[in-house]
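My structure is below; once you've seen it, I'll send some questions.
Here the complex is missing a single protein chain, while all its other protein chains stay put.
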């Protein structure tokens, strides 16, 4: 039976043979107590991750030695159940050529529709009137080869927005929340425009800090320098290219990018020193925290308890009823 | 020359005599080095506070002994300047009968229009459909003698929303911010309704925690028990009066009120354990922090530096240019 | 050989068959490397917990699917030793009817004698003279259906007083310590009476926060609202029922309950604002910390080192010699 | 009119001349705006401190140049009132010979009766049976020239027990609280004896750390090394003089002294690693905190508010009603 | 009597008239109680600061209105003494033309000899062999208009190295300490060279963050962006100009600059992730802390106590004897 997405495998499939296409997210060679080698894998596609075993390592040694992380494969496997969770016993496994499959279809992706997200970007871009600010956004986001990356990169390594278009979705959330506050509190036109520009750019350098999906994790540059510095650096260099860029705008936008983590202990080298920068900071946390709770609760949906386990970045468990 | 509001006094009035009506916000009897008693006063109206001196204490001893804090008075005074700030030398001072003057016109007041704020309340109330939740809001806010207090009390003692209608304005801001997040993240109808109810009620007990304006400061009950406990207590008792109130709604709304400060060290005895409660918490900080920066920057407007002084609750100075 | 209490099993029983009655505290189905299912259990009675295995899961599948946590069972088992600790290989296992066995005899219980504890309660009750305070204690503890729960519930989920009568024993310790301080420091009669009342009531709501033994863990209400809020809430409602209850006593007793964890970061929404409340707070820690060290040292008694392992809530290991 | 104690001066004395004997606690030469020198003094006796002025510095220049801190003087002065507080305008001031006055009668003193405190010491001493422990107490406290100092020194520089016999009173409180806990929790005889010895010795080195009253403040040795090190050092040396001193007792008693502040950040170089040491630590805080609240509330008695000011070491204000 | 440096004024000058040249570090117009305006000044030169008064403000109103901060003036004044400190009563005060006086001679300056400091820079520069690193130092420090600023700017606003050549002296200290560690621990040639380059550049951006002496305080750019970001930004741009710059060297040097405060809470947006970066961090603290203690102790030299006051950044007082 061909399974379209891993999430479609359910208890009814137990003891049946299924076929599926997935990425090898992780793989380890292990030893049974009787000293026989087997392969312990994690498979994933856009819908979920699942554990799998392959018991005859010795027969397919060459194949597994050549396997890379994030390699797409096709499998035939028996569905089993172990301590309440489904797992697969792989019978056949083969490489798939990159051209035969869209890797993106095997990787977690925002459930927001991409075209409407791009329209959202345009909507906020249009609210910026002053030419030097428009030019800054053009150069950093729209008119350059950055656009593709900006629209596909994740916004985090784990916990929240760690999927295709994650950065784009996060930026739109931040723009929306920040804009609501700004209109409610009747910020001036200049403040409003700067706030929009800062929201666009605050996490921009995540396209340098993270590896390109389906790979996950930090680049060396990302680990050593971080997106806060990299983003302010790129923005300052772009500003310097724009003739007559207003000096106060420059200082305020850069301070907003540097300060968007809100406190020194969270990695901002300076504190946010304008009301725009403080709004950006709070909108950023709001977006990250809410998404991390929602995605965590989705993961914990199957389990029976009335509370989830503890979500480490929130420091508490969550109530699942209601 | 009759001055309508204290904020209208300016450098052009120096050495002139003005007349005005104000509240006596503070008063101390002091001694000159030559051991003569004088009176050091702070006067205030809705527009600002100003220092004043009255040099002949001995002649008006009885009058000043009888003066209470927040007493409205009419004065004649010479305008002076001392270390860059304006101050008054009072020549004549008399009591005003409470009936001759609207004390509210002498007390700081929200610059949001009251009727449109009340419409705002109604707007969000109408989004709540389930009857037991509507009844809860009716009893706590609309259909009771609470309504008047809810619409006039301040939301803080200092820093932010510490003025007439401050609680009302703050609740509307929180409702607006929280609602934007909830629709953006597609919360369920039940979550949305609970979030609205929690936002309405989270600071409700400030009508018990604070004294009624123009008096400021905590009631004894407020100091000893705090609005977090008092609000959850009153809400739970009201819920118990409503037949068939959903149990999950009860736990989630109470947890939201108890947890809205977000962390134990900020006075929440339990952490927010639903996504609604976390949204409420962040919307609450957003409202408080942004208002405290804006009102602080207004205070610092006159001064010449490019940065304000340090705003204690934010831990930093703010940039005034741009 | 019939074993009366699990603690009586010792190294002399190794390789012998024993019979015993115990609760199933925990149970997991696991897989041997050869993919055979077995059952990994934790058994407990009032005296201790012990690990046990049952190797033929397939033969008793139905039995184990029906097993609940805290189910009393009778077993026949071979005693073994694994990495220095005793463990059981179960040969036979059967349900026991609840009527055949007193579950309490299988659950950890205070080693203080229950009747003398009840006399202790009475002793301190008699020190309270003012009628409204006596009525408060009557309603909350003595004259209601609360009394049974108050006398049997645990005072914690783990670490200290987490056994039958644990709350009662803890309250008596707190009363005793607080009373010693109050007499030493010559507190007034009013202060003394309030301190006694606060000590009686400070953890009262643990009868709502915890499940009833032998079940352990929090109720949903307990997780979401916590015993600090619940206790102050119930106390305030009871006070409101008592005509002419002194207002200062009300505020002080409620502040004492709300503040008994001593610091905001430990879950008190307000700080203790009277000397009575501070004494209560310190007596509460004294009772909890001392009991947690003593019970931890008892657990570690068998091991050979001169120090225990680290006790997590104290942050240090303890010296076992001397 | 001769005033026996400064606390007896009241509003009825305003504008009258009083005579009194007091210590000069502090003195500064100041300048009036008209550039005339005057003397600003703080006078104190056992009952309270009071501000005083002497306006003709030039006439008594030699006298004031010779005045030392804690010098006893006799004064004639006019009682005045300034911003609600009483103050003295000194007309005559003269030295008193140390032999004419008991300086102790001019210094704050424990209100516990000295002979009954000494009996208290004896009472707990008698509970220690094992000879090497008795010898340790004999050498450190009873049989040496330490006894006088131990019975007269303060236990702190400010906040609590900062008066004659303060150390003695504090040690008795700690003994009493610790003993109550130890009997309640049925500690072994050996634990009990060690706990008593540790309570006797924990603050012993305050007789080295502080200056002798009426002087206040730290000795150089006290500032540089602290009573925690000095006390453990002296105790270890005394133990080494006692033949056959049990080694576990040695380690446990020294750990108790070193650990009695309970946490590294409060100056204990090691944590308390026995139950005795933890009891000592909590009894020590209980004694210090309760005394600091009580003495602070006494100071604040006169003021009209329902709350005291904030007590810095407790981080909160206290409720004065009830 | 002409006084060469303010530090030369001593008690023998009291009541004499002196002449001196100094900068006006601070100035306030104040009111005597009799409502007469006077001027309260702080004068400074390289040797110290001293308080001064000018009593006839009205006569020299125009002069004082025109006075700027850090204006050099010549004065005639009577030396007085007030509460143990010397102060001046100014009789005559006049502007000095900037050309008549070297402002640097009136500003605090490093007591290290400037030429030997420049030799020190050269000494460490010569230890760097690899051309791309030499070029980086050439462009950032030696071959550009930065050299003059680098050699004259302060390294802090207060506490340590807050004087002419302060940055230069601090960098030399850091180089010396770091080099000692590197040779002791036998770092590789590559590590050593990178460490030297990082030490040269770590505080480089203080020439952008601070105002040019004799002005003190932050530039707007400095307050909003900070020297950590600015320094890494300038370094990265310079590196990009150098062909074939080794990529690992780039990441490590930039990480060293970004991480030199050692912890996020001290303003480093990333942690130091190489041994070179950690050595730099510790050498930087060593230099700052030691200098701040030494300069603080010099300030406190005159006072009689055996301890200084508390040095805020060290959290303690220091022992002056020995």
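Here the chain labels run A, B, C, D and E in written order, and each chain numbers its own residues starting at 1.
Here, a residue touches a chain if its C-beta (ideal position, glycine included) is under 8 Å from a C-beta of that chain, and two chains touch if they have at least 3 such contacts.
Given the structure is predicted, the values throughout are model-derived calculations rather than measurements.
Could you tell me which displayed chains border the chain that was left out of the figure?
Looking at the entire complex, the absent chain's contacts are A, C, D, E.
Given that one chain is not shown, which residue among E:36, E:127, E:185 or E:303 touches it?
E:185
Which candidate, D:85, D:143 or D:224, sits in contact with the chain we can't see?
With D:85, D:143 or D:224 as choices, the missing chain is touched by D:224.
Of the residues D:12, D:265 or D:304, I need the one that contacts the missing chain.
Considering all chains, including the one not shown, the answer is D:265.
Could you tell me which of E:104, E:132 or E:176 touches the chain that is not displayed?
E:176
Contacts of chain E with the missing chain: which residues?
173, 176-177, 180-181, 184-185, 190-191, 194, 246, 248-249, 251-252, 255, 271-275, 278-279, 282-283, 285-286, 289-291, 293-294, 297, 307, 314-319, 321-322
On chain A, what residues meet the omitted chain?
Spelled out for chain A, the touching residues are 28-31, 33-34, 220, 223-224.
Under the stated touch rule, tell me which residues of chain D contact the chain that is not displayed.
220-221, 223-226, 228-229, 232-233, 236-237, 251-252, 254-255, 258, 264-270, 273
Going forward, only the chains that are shown with their structure count from here on.
Calculate how many whole Å lie between the centre of chain B and the centre of chain C, each centre taken as the average of the chain's C-alpha atoms.
Those two chain centres are 45 Å apart.
Mind checking the centre-to-centre distance between chain A and chain B? Centres are C-alpha means, answer in whole Å.
Averaging C-alpha atoms per chain gives centres 41 Å apart.
Name the residues of chain D that each touch 2 or more other chains.
33, 307, 317, 319, 321
Can you list every touching chain pair?
Going through each pair of chains, those in contact are A-B, A-C, A-E, B-C, B-D, B-E, C-D, D-E.
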